[in-house]
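A protein chain is absent from this complex, but the other protein chains hold their places.
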């Protein structure tokens, strides 16, 4: 029987692997995609450390003791917000850098052939 | 009484889920983009509609809590779904028009031109003072 | 004063209704709060919706809604049948061009939306002069009849709603 | 009985989700992929509703509501991108 | 809660208020914004000094935010270590701010003052917090502010370097979250004192996972501190940014070191079983390599800013040599060296700035150019800062290195450490002698005339202030080393920290 835990853990693994691979690519946009995948992985990880609970959202009700751990959820929320800010900045920074140098390669090698290349 | 309620709710749920599935099946099996665009309409309208109605009844009659959000979900979908469909159709028309490689013809063929001289908004800038140009002010 | 306070009464009513639906319960407090929002939000968003059309409530609108819902229900089964049982090569998929007489973009949009919501037809584009609607039909035997049906069934009614 | 119905329904919708995924992968037209994504949003709304019903918990409906309201924004944005390149102009 | 205790929140509140006010003011009246920002720095220094005074009685004070008791809410903790870091940050900030105003760097781009204040907020928060997740948050605050500052003034090279700097740190943050998550998953707490208590009670298998968490934390802190091989981002970043900003960033690598000093003896101390002192075996060789890489870089550098960046790297390595021994004595030496190295590195960047401004098209390249205005004075400043940076007498670098040499002598690897410290000092001496003689002695007689506007002598004020601080650290070396020792003693007696945060009745 496949467990939810396995699904989550393997999803974290696959997202991380993909994120690491993309983050190691040579162009900023790919790297941003990689960071996005990584942040999904991290959010899921951070969420999973509260253990998996079904149908018990952390909404307080008297006498209810069985509930999902609210703290990791709060941490993930904070992490999502911060990640969004970072993503926005890095996207715009890489665009700005591209505009300045004409190359979207992360390592600053001029690549004039890329300019205005068709899709 | 509860039996009837259960049957009604179950039927609504199954009907809704069935239409959702059929819609997605249509998306898979219909021959080209324009035809496939018809699939999801079932999911948004009757599919989700039946599901949501089942949900309203379920919460009201079985759990005793009044939940009306389902109606709002439908409302929003009714507003947004046609827009999505419209924009996707425009994408298809545009790609067809510009000869994109990955855009196979619809079995309906290319769209006929409207009237004698004009063209569709996707291909020609909407003219001032017509409904189509309303946002250009 | 009323006009200033409620520049768009239809919208305000709609907002109040949505508020109550969201709140799930009807309390005095909720009503008051909803009413406040129903007044403030149209006022606040007024610049974003210039030339709001006048809508006639009442039988025209109610009738329209009922007919559309009914058509949606019927068409759903119709299209489901096509998807499940019709072979692709038998599909009579085609474009319809619907000449429109509605004048406000809001009305045209509602018409187009209605057509899209009804399974089997998708509003795909408007002509640049705003006088035609391009509709794709999944399976239509007689295109002209279908155009006529749409015009009669939806557009005529909408003309009464949007004065 | 309702429980059965809900389970069958969620399997059906899950299947629908996979069908969408197939179309999304297959394409071939960009429009196909966008339709598939848009349909996926609808199916996820359906799943959220079903999950809510199975758990007897209506707290998730806001998620469905929000998805119904903003889910189409990305669809539109994708379309606008292909049509105009610049999604805000 | 007495009014005095409320002072602990001041280093947080001051920049948080000043930054938005400056932001609002700058849009209409620049001078008001500048005045606010400067006043913020002054206030912050005063607050830091007051807190430093408070910490002198040796008690550790916990400040429960939101009045929620630890470990359930977030606490700020003021001990000697955090007080030292606060004063260091505030003093550095004030000096850098003055230099930025004197040289009008703040007008070279948008939002310098709000970003600067937020940067300080991040630093102060990181130094004060007693909660691991909150440390992450303040890391993010200081990082994102540093991104903004790093890019201040822009230009192609800076943007390219900025992309790399930002991305590598984003990945670092992701690792931080994973480490945090592991610790929370194992112990059910985020409060550092509580973590210390709970890690000590973990079973053997769980301690293994705690080990993983500890090593990931080490990676994150090592990245911030720029430890070889995680240092690669630093040279280009610091060389590409404005020297004023780089001067402020001198403290950024120290945040990583601070975090190690804060967390390791507390959480991964002797009680942690399999996770005890987990970073030690990795950190030591890395620190040695960092020191060597840094000073070799000083020798190999082609520009003053690059050279300063490598000097910073080398000094961080030297600092970590001491830290990685994980004894009270070495930590004391490390703390003294930390303060010294921060000020010295900042001074190097400011001197580079002053030199660049005067050398026109020659910039900071280590090649001879024509004579320039104030060459003697700047040269003298360069001499003083480099003496401090490499650790020659009579400035505090010598005292610091002596401190480190003495404290590490009980380590099994002491001879390697000594050889590293002294050998790299020699490399540094040669490197700076080369660059100094090329920049301030050698003159290109037939060079093109330098096109640079009239420079004010006020530009020398900030670097001079830093040198003066270094001289004070030497002159009052007795007091300064005693402070470092007292702070290290607190770090190595975590029981007091635990009692202060969690209460005695545990």
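We call the chains A, B, C, D and E, going by the order they appear; numbering starts again at 1 in every chain.
Note that in this section a residue touches a chain if its C-beta (ideal position, glycine included) is under 8 Å from a C-beta of that chain, and two chains touch if they have at least 3 such contacts.
Please note the rule applied: contacts and distances are computed from a predicted model.
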From "Monovalent cation/H+ antiporter subunit A", "Spermidine/putrescine import ATP-binding protein PotA", "Branched-chain amino acid transport system permease protein" or "Hydroxymethylpyrimidine ABC transporter, ATPase component", the hidden chain's UniProt protein name: "Monovalent cation/H+ antiporter subunit A"
Omitted chain - touching chains that are shown: A, B, C, D, E
Options E:280, E:365, E:405 or E:461, residue touching the unrepresented chain: E:405
Among C:44, C:57 or C:77, residue touching the chain not depicted: C:44
Residue of E:32, E:50, E:65 or E:98 in touch with the missing chain, whole complex considered: E:65
Residues in chain B touching the chain absent from view: 76, 79-80, 82-83, 86-87, 90, 94, 97-98, 121-126, 131-137
Residues belonging to chain D that touch the chain removed from view: 10-11, 13-15, 17-18, 21, 24-25, 30, 33-34, 37, 40-41, 44, 47-48, 50-51, 59-60, 62-63, 65-67, 69-71, 73-74, 76-78, 80-89
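In this text, only the chains that are shown with their structure count from here on.
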Chain grouping by contact, computed as though chain A were missing: B, C, D | E
Touching both chain B and chain D (chains): none
Most centrally placed chain, judged by C-alpha centres: A
Centroid-based (C-alpha) most distant chain relative to chain A: C
Most distant chain from chain D by Cα centroid: E
Centroid distance [mean C-alpha coordinates] between chain E and chain C, Å: 62
Set of chain B residues in contact with two or more other chains: 23, 25, 37, 39, 44, 67, 69, 72, 81, 83, 89-90, 92, 122
Chain D, residues touching no fewer than two other chains: 56, 65
Chain contact graph, described as a line, ring, star, complete graph or other shape: line
In contact (per the touch rule at the top): chain pairs: A-D, A-E, B-C, B-D
Residues on chain D engaged by chain A in the complex (per definition of touch): 54-57, 59-60
Chain A - residues contacting chain E, complex: 23, 28, 31, 35, 38-39, 41-42, 45-46, 48-50, 71-72, 75, 78-79, 82, 85-86, 89-90, 93-94, 96-97, 100-101, 106, 108
Footprint of chain B on chain D - complex, ascending: 1-2, 4-6, 8-10, 12-13, 15-17, 19-20, 22-23, 27-32, 34-36, 38-39, 42-43, 45-46, 49-50, 52-53, 56, 58, 61-62, 64-65, 68-69, 71-72, 75-76, 79-80, 82-83
